[in-house]
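So the structure is just underneath, and the comments pick up after that.
Some chains have been omitted; the remaining ones sit where they do in the full complex.
A and B label the chains in the order they appear, each numbered from 1.
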């Protein structure tokens, strides 16, 4: 039993997020960066670019290429992960690239590449949403022109209840997981994946909850960016 | 890093398709909610434990199933396992290149895999030979032969059909007589793309080349959702996605009939 008297095993209510901490501009070398803690997840994201795409034959004369790379440190999971990309991280890199490219004004930077590095240092369920959220802050920190700052959050179903932001145990034992990324101003959906079992009605409910979660996280993103600029002012 | 497919479409063709889209017309004359003809042939590869060739229009894929005896995962010692791979060989398209699986092939295999896994189509608890020691591993290999769009649905359908006629090769391993692989009710996958604010089911290649966003949903026999995947760099509104799922529920019912499902038969199988 994962939910008892409406309270989840980590003490949260069904529509409650895990604790989140976001810091922008934490790296010296990167053009933009973000460190994010979300529950037991620790994520470092960096952005390089726009810079000339090399080798030249991959250049697109009409726009920048957006190339996100999601990667898990070998010590970030219970059983040591072998270094290098596996099939799961290849898929996540792909859907993350697509979600982030949605909001970037890529046509401003033809023949270039915008490289986004997402390193999962400590993992505890929901790393793809945490990674997109961190990468979006790093993009803003790098000054990449975007029509909105993307944000991601998952909803799911556990013990028959639609809940927000699953833990590892809820993800493993629960009935469904629905990671969603949106452009918060317009509520456009940039990423949506799902596995498990949801009726159409449950899906509607879960989607609504995920979007609500995204909007809460979006506030923390903006606060983190604001904090960085404040730091500058103080100096 | 891949150059987006869209680059390869000429500006003229793109304009032409965009003009058509504004009139809600598709390049091959179909309506937005019309699949191309679907054809399923089963049991065509003798060396495979199960196989099916699926054609959707000019798109043709071959699914082959092999079973091997292997070790169970430590956290499910009494359950069989499954692994799904997709090959996009240079045979099937001038754009495909030899080499290890591209991100496209990996996404395709993983989305098909999730549909099958989450709908509990294969009862893994019936694939245990010796608890903790030996279980059946089901290998689903998807081989694209001709690529004219909508590989997600073609591969999903081929995998489902191939699993329906799969044999457990007990004899090869000295485990008694061969018998049919037990299967439940298959998932049915429906894929849509959006271009110029026109959302169509079963995209052909030309449509995929200019599509801004893609959506795949796998439904079970009750019309419940078992897996979803949004793709490409465009976006959908909430209402568009809700609408897509409702349209998919109608298509899935029809496609399910091609698998001999949807008429009470599925109860006999499980």
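Everything below uses one rule, namely that a contact is a pair of C-beta atoms (placed from the backbone, for glycine too) under 8 Å apart; a residue touches a chain by one contact, two chains touch by 3 or more.
Quick caveat: nothing in here was measured; it's all calculated off a predicted structure.
*Asks:* One of each shown, but what's the true copy count per label in the complex?
*Replies:* Composition of the full complex, by label: A x3, B x3.
Everything that follows uses one rule, which is that only the chains that are shown with their structure count from here on.
*Asks:* Centre to centre, by mean C-alpha position, how many angstrom separate chain A and chain B?
*Replies:* Here the centre of chain B sits 27 Å away from the centre of chain A.
*Asks:* Can you list the residues on chain B that touch chain A in the complex?
*Replies:* Against chain A, chain B makes touches at 1, 3-4, 7, 101, 103-104, 106-107, 109-110, 114, 117-118, 215, 220, 222-238, 241-242, 245-246, 249.
*Asks:* Flag every residue of chain A that touches chain B in the complex, lowest number first.
*Replies:* Touch residues, chain A against chain B: 53, 58, 60, 62, 65-67, 87-88, 90-91, 93-95, 97-99, 101-102, 113, 178, 183, 187-200, 203-204, 207, 211.
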